[in-house]
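Note that one protein chain of the assembly has been removed; the remaining protein chains are unaltered in position.
Let's turn to subunit A:
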C-alpha cells in the first residue's frame, strides 16, 4: 500500500505538489491525471525518493519512505520514466536486465527473464535483444523501458506515461498485458497518463491533479458520474462523458432478470458500451444477458442503457 500524506514539494516559488494526500491500496492501479505541469511526475519521484518532499510523508506498506535507504527502495520499485532513458551504450538485453543483475540474479536467469519480457512487450527476442537503443523506434524504446521496469518483478510499479509513444493497437495490447500481470501478481501500480481512456480502462482509482493539488479522487465511474467540479467534468468527461460512463458501467446493473431475448447472450460483467455496440451493429434494440457467476439470465433493452431514474449514474 502506498500512502501519500499531505505531501508538498516546492521548486523555488512553484508549488509542484501541494498538500497531496492519496491512498493506493495494495493490488490496485491508481492513475494520476491532469494538465501538463500539474505535478504528476514530481509525485512519482517523491514516492521513490528521487526527490525529497518539503512537507508530508510517503508511507510504503506502513513504513515512512524517508527511513528507507533510497537505492534499496528503488530496486524494489519498478519505474518507467517519462523520457524513457535507456542506456545508449548497452544492448537492449542489458538494459532490461539491469535491475535483476544488480539484485544478483544468475546470468542465465537474467537472460531468460529478458527474453520473456521482450515477448511480453511484443518485441522478438532473437531480433532485438542484442541491438542498441538507437536502432529502435521511439515506440519500441518505450516498450523496452516498460520491460526494464518489470524485470525484477517488483510489487510496486511507478509508470510515467509508459504507453504515450505507442500506436493504438500496440498500446491496447500492452494495457491488456499490464492488466493481466496485475491480476496475476497483484502489483500496486501508480500510472501517469494523459489519455483519459487509458486511465478509465486500467485504473480502479483515478486522481485528478491541478496545480499540484488533488482535485478529486475516485473510481472511474464516480468521477464520470459525479465530477466534483467543472474542471474534473471537462477533464475526465469532456464531450464524451456519457459514452465513457457506458464504458465503466456493467451490463448486469441495468439487466432485467427473468426477461428473455433472442440471440447470443452478453456477459453481465461486460460494460454497457459493448452492449450498445452489439445492438447498433446487430440492428436490434434488445439483447439477452447471462450472469456467468450466478447462472441467472435476463435481457437488456436500448432504453435500459439510459439510467432509469433520470440521474446520470
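Following the convention adopted for this analysis, a residue touches a chain if its C-beta (ideal position, glycine included) is under 8 Å from a C-beta of that chain, and two chains touch if they have at least 3 such contacts; residues count from 1.
Throughout what follows, contacts and distances are computed from a predicted model.
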item	value
Complex member absent from the view - protein name from UniProt, among "[NiFe] hydrogenase diaphorase moiety large subunit", "ABC transporter permease", "Electron transfer flavoprotein subunit alpha" or "Xanthine dehydrogenase family protein subunit M"	"ABC transporter permease"
Touching residue (missing chain; options A:35, A:102, A:280 or A:306)	A:102
Touching residue (missing chain; options A:27, A:85, A:164 or A:250)	A:85
Residue of A:1, A:50, A:111 or A:181 touching the missing chain in the full complex	A:50
Touching residues on subunit A - with respect to the absent chain	48, 50, 71-77, 79, 81, 83-89, 98-99, 102, 145, 148-149
